[in-house]
Structure formats: structure tokens, C-alpha cells
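Yeah, one chain of the complex is gone here, protein chain that is, but the others are all in their spots.
The block that comes next holds chain A.
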Amino acid sequence: MGEYGTVQTAYENGTGPARPTGPPEAPGASWRTTPRPPLVRQREGKVIAGVAKGLADHLGIPVVAVRVALVLTSIPFGAGLAVYVFLWATMREVGTVDPAAPTDPLSPVSTPTSSTGSTTSTTSTTAGTGSSSVRHHVDLASLRTWLRSGNQAVLITLLGVAALAVAGALWLGSAGLDVHAEVILPVVAIVIGAIFFWSQLDDTDTLGARRPVRWIWLVVGLGLTILGLVGLLVRGTNLTELWQVAGAVLAALVGVAVLSAPWILRLWSNLRVEQAARIRATERADIAAHLHDSVLQTLALIQRQSGDAATVARLARAQERQLRSYLYDEDARAGTLGAALTAAMGEVEDLHGVPVQLVVTGDRPMDEHLDALVKAVREATWNAVRHASPPVSTYVEVGPDAVEAFVRDHGAGFDLDTVPDDRAGVRESIIGRMERHGGTARIRRRTDGTEVELRLPVRQPVEPEQPSAATPPADPRSQPTPGSTPDPQTQEQAS
């Protein structure tokens, strides 16, 4: 019981139970800031069942030391193996646990062994745990890649079983019994096969992220086990009888398989149903959490401010937008012109409470020129919601050689010539900005509203032979060149 031994020693050495009421020593404080990870089996970086890994994480010692200790302690009476099997049976398996992150405080209650773990974690006091766990973490990263690269799991398992075999032989020998190779070898084969087989079984548990089964291990494990069993059964018989026995075993296996197949299938389908139900429940919980965080909060706000129609409309609109982006998964478009425009229009709506109808056709990734376009569109829309009357419509069309934007309102409109010079909004933020980026801006007064038209030539992303590509948009110009602004009307308007 090597591992327990060290824990016990730490307990008996008795720096005492480090309760919160205990003396606030410096080392005590240092380890309490980085709490011990709970005693759980780790999926990540495991070899057989993750017991050694979990133990090493919990104790803050290198996993190799734990493994060596387990193998060595298996020699006298297989004690290490007993410990291993016991821990395997009782330790809870978890996915990846970041040792740096404190895990949930509820987990130690779930299994008896884990509660043991929590006891040891409160009783053992090590001054250097904090620093060693950091170093350990770094070691783990390299260890994991190393573990995945090779099959040294086989090596460790073989070592373990060899140690067991030696132990068994010694024990039997000391007990005065004969050691028969034809008994030992099949047993060893069965044990190795079972370990291979079960280690894969452990991976395919019913819930959670499932790792692909390494079929070769299953096959090897099964083969070894069957070989071992057959070897045990046919001990002392000759080769001709061996075939008969093998046939009988095969027949029995087939019979069992046929009988149990429907039953297993039903179990399996039940399991799938249960799994699906659980996934649905999780999804529902997610949605419920989202609704609670967003919709219910907004509804509460709306009820409290029900007298203020403008605020209510603004809150409702903002909530609607947020819910839409959640439902239609608009996060997937992050980094595109469409997403940037949606965000900009949402901002305008929030600031002024006037709904803006945004339509975008086509899309392309953002760059600095499109960023300028978005800012100009935002400014134009901002003007529209402030000075004009709704409905305000913004339409952006991403074409092969240009992005065109139209912002339309239904207000009385404004005449650029009558706008005082100190109002830099239209002249600078819209027209000037567009021209600096090689685009054009046009403001049209209509009988029942104003329309701002913006055009920005863009490089064709797939066909570089497009004529518009002759005007490199990556060229930041302060003055519009005649070639880049083909619209004479804009020149007039701007000057």
C-alpha cells in the first residue's frame, strides 16, 4: 500500500489538520491558494484507466513515480495491483481537468474515494506544492504528447504483468507449490488481454465526449484472453483434442452471442434514447439559461419602465436583435461586413430607439476600407434617425467589383449647401471618409426623404483580372484621384 503509506505519513507527521481555523502559516496559505485537484481518474494522458495519472495529479508528484511505485509494489503479493483495481473501481472518471483551475467543490462528495481524497488534501501540508504543481503542469504537457506518440502503454502494462507473474511465481514457490509454466502463461495472457480490452471499454462510456475506440487493442485483448482461456482449458491434452475444445468454445460463444444479441440491442437502443433525452435536457437548460439572462431581464426592465414608451421600444428592439442573433447563430459570421453592419445598426438603434431596416446581400471579410464604409453607413444612418422620420432603411450590396450602400429615410431631408460649416458630420464623416478610401458618396434629396448612396470599389477576391483591381484599395489616399472617383456628381457635392 505504498501510495496510502505516503499519505498516512503525511497525516501522522501531523502538521495537523489545516482547517481554516488553523494557524495562518505562510506555506499553508500558499497551498490553499492553489487547491489540490480532486482525486479523479483522468481521461487525458492516461495509459490504462487513468488511476496513476489521477493519483499523481492529486498528490502533485510525477506520474512516472506513481507508475513505478505501483509496478514495484505489485511484486509483494500484488499489493500495488490491488490498490490499482480498488482505485479504478472507486475513482470517478472525468474529462480533461486543468490542474491550474479549481474544480467544483461539490465533486469530492460524489464517491467515497474522492471524499478520502478531500480528507488527504486538507491534512497534508507541503510547502513547495505550489511551485511543484506548476512545474508538473509543464511536464504533463510534454508527457501527454509523448504518451500519444508511442505505444509505451503496452510496455508499462507488460512490465506490470511481468512483475505480477514474478510475484505470483515467487509466492507460489515460497508456498511450496509447483510452478507450472502452462498455468502461468495463459493466466498472464488472460490478464493482459483483459487489461487491453477493459481499457478500451472505459473509453466508450455512455455519456460525455467519446474517444474513438482503438480497435486493434480490442482485438489484441480479446485474442490474448481467448488464447489464455483455451490454453488453460486444454492444459495436458494433445493437439487433436485442442481443435475439438476450440470448436466447443466457439460454439458456446456463438450460442451466447445469438441469445444475448436482442437483449444487448435493446439495451443499446434504450441507452441511445436516454442519451438523446439527456442531450435535449442539456440543450433546454442552455436555452433556459439564455432566456433567463436576456429575455426575462429585459421583460422585467420593460415592466418597470412601462410608462416610457421610447425606452420600452428601445429595450424590446435590442432584445429582439440579441435573440435573433442567438437563434440564427449570427456569431458564425463574425469578422465579415455583414456582422459589422449588423453591430453598427444595432448601436444606432440602441442610441436612438428608432428601428433601422438593414438588408445586406452578399458578404465579404472586413478590411480597413470596408471599416471606413461601415463607419460612413453608420454616420448616415445616425443622421437619418436623428433628423428624419422612420422608416429608415439601409441596404448594402456586396458586388463583384464594388460594395454599394444606400441609407434611405423619410424625413424632410437636408440640403448640403445649407448645412452650416461647423457641422462636419456629413461632409467629413461620410463624403470625406469615402473619398479617402477610394470610394464615392452621393446624397440625393427626394420629395419624401433623403437617400445617401455610398460606393466603394473592392478587389475581386477570386478573379484578380477584374478591371476594378487596377485601383488598389490598399492604397490610403488623402486626395481622391480622378481615376478612383468616376462619379462627377460626387465631386460637385463634395467641393
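What to note about this one:
Quick note on the criterion: a contact is a pair of C-beta atoms (placed from the backbone, for glycine too) under 8 Å apart; a residue touches a chain by one contact, two chains touch by 3 or more; residues count from 1.
In this text, contacts and distances are computed from a predicted model.
Look at the chain that isn't drawn here: its UniProt entry, checked against "Anti-sigma factor antagonist", "STAS domain-containing protein", "DNA-binding response regulator" or "Peptide/nickel transport system permease protein", names it "DNA-binding response regulator".
The residue from A:P62, A:G346 or A:P391 that touches the chain not shown here is A:P391.
Across the entire complex, the residue among A:V83, A:I195, A:L224 or A:V360 in touch with the chain not shown is A:V360. Contact with the chain not shown here comes from a single listed residue; of A:P62, A:G223, A:G346 or A:G399, that residue is A:G399. Although one chain is not drawn, its touching partners on chain A can still be listed: residues 324, 328, 355, 357, 359-362, 391-393, 395, 397-400, 406, 408, 446, 448, 451.
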